[in-house]
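This view holds just a subset of the chains, kept in their places.
Per-chain residue numbering starts at 1, and chain names A and B are given in the order in which the chains are listed.
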Amino acid sequence: MAYRELKERSWRCNMELSRRNLIKYTFGNASAFDVEKRMFAIKPSGVPYDELQPTDMVVVDLDNKVVEGTLKFSSDTKTHTVLYRKFPGIAGVVHTHSPYATAWAQAMKSIPVLGTTHADHCTRPVPCTPVMSNEMIKGDYEEETGNLIVDTFEKNSFPHREIEMVLVACHGPFTWGETPEKAVYNSVILEELARIAFLTLRIDPGVPPMIKELIDKHYLRKHGESSYYGQTK
Amino acid sequence: MAYRELKERSWRCNMELSRRNLIKYTFGNASAFDVEKRMFAIKPSGVPYDELQPTDMVVVDLDNKVVEGTLKFSSDTKTHTVLYRKFPGIAGVVHTHSPYATAWAQAMKSIPVLGTTHADHCTRPVPCTPVMSNEMIKGDYEEETGNLIVDTFEKNSFPHREIEMVLVACHGPFTWGETPEKAVYNSVILEELARIAFLTLRIDPGVPPMIKELIDKHYLRKHGESSYYGQTK
C-alpha cells in the first residue's frame, strides 16, 4: 500500500467536488500528483461518487501505465497526464461539467474579467480553447484534449501558474494547482466566476472589462512577493 | 406478495426522483417493468412522496388491468403502457415536470446538441413532439400521449434505444431505459442538459450545434462495442 496517502488525498478531492455540487453521478474527476515519484492517483472510470472508496483510486505514471489499482482509470486520465507533463509545478488536476462554466465552454467564449472576484484569482479572461480538429478527434482523443489545452496556453503565452483554469470548447472546464486541494478550489471558484459573469452580462451585455489597474491590484493582494492576504505561514 | 421486488424497485425509483429534486408534491412518476411477466409497478395517483410506501405501488399489465394493489394507479399509467408495448428492450419509464426540461417542452423546441455532456448520452437533439391534436386530446388522453411519443420517433426514424428521452410539447419530459434506474438517471441527465443548453443560448443565442465528429466520439466512448468508459462488468 505504498500509495495510500496519495490515493486518500485524491479520494478526498473527488468527494469534495461532489459535496460542493459540481458533479452529478460520475461526471468529473480529480487527481493528486506525487511530484517526486512522478505518479498520480485518479478516480476509476464510471464509479458513482457515493460508492467511491479511497482504495478504488488508481495510481498511474506519466506514460499512462497503472502502478497500483485493480479498476480501470478514468477515461480522462490521459488529459491529466499531459497537463502534469507539460505544466511544471502543478500537483493536482480537476475536470467537471459544472453548469455555468460548461455553458461558457459550449458558447466557445472566454470569461472576461468583470470584477474583483475574478481578479482575486486570475488577471486575465479564463481562456476557451478552439474546437478540436477532426484529425485530433480521430486520434488519441483524451491525450489530444490535453494537447489542445497546452497549445492554447503556449500559442497565447498564457502563464499556466497565473491562469490555473481553462474551458475546453464544447466540452467543459479543467483546473489545476500546486496542490490537488488548490485544483478543487479553482473549480469551485471558476463556477462562481462563470455564474457572476453570466449574470452581469444579462444586466448589461455591453459592460466593458474591468480596468487593468484594479485587476492588478486585486491579484497582487493575494499573489506574489508583496501580497498581504491570508495568514503568514 | 408475488410482486414485492418489482414494487420496491419502482418505489425506490420514485423516491430517488424526489431526493434529486425533480419532483414537487405528486408531480411525477416512475415505473418498473418485469420483462418476462410483461407487467409493471407504478406509483399510485396523487399520493405525496413523503407518505409513499413500497406496498402502495400498483402492478398493472399491458392492457392497463390492475394485477396487484388497492390504490388507483397514476393517471399517467396508460402513457407508460404504450411505451412498454412499443419500445422493445426498455424496463423503466419516468415522467417529471423538472423546470428546465419543462420550459423547453413549453417552448416547443428540441434541445440542440451543444456539448459533450449531451453527446455522452445522446447523439441527437432531445426531440420535442408536436402539440397534440384536438382529436387526440378528446380521446384517451394519456394513451394518446404515449402514441404521440411513439409516432414522433417512428416518423423521424429516431432510434428509441439511442435517444431515451423526449419532450411532450406544452407538457414535460418522459425518459426510459433498459432498467428503471437508468430511466431515473436519464431524467436527472435531461434536466442538466436542458439547463446547460438554456444557459449556453443566453450567452450566445447563435451558437451552432457541436460538430458531428465530436458528437460521435463522445457517444461511442460510452456506448457500443468499442466503448471504453466505466468498468467492465
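Everything that follows uses one rule, which is that a contact is a pair of C-beta atoms (placed from the backbone, for glycine too) under 8 Å apart; a residue touches a chain by one contact, two chains touch by 3 or more.
Predicted model only: the values in this text are computed from it and were never measured.
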item	value
Oligomeric state of the whole complex, in copies, if 2 are shown	4
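Note that in this section only the chains that are shown with their structure count from here on.
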item	value
Chain A-chain B separation of Cα centroids, rounded to whole Å	33
Of all residues in chain B, those that touch chain A in their complex	114-117, 185, 188-189, 192, 195-197, 199-200, 202-204, 207, 210-211, 213-214, 217, 221, 228-232
Contacting residues of chain A [partner chain B, same complex]	24-27, 44-47, 71-72, 75, 97, 99-100, 102-109, 131-132, 134, 137-138, 141, 170-172, 198, 201-202
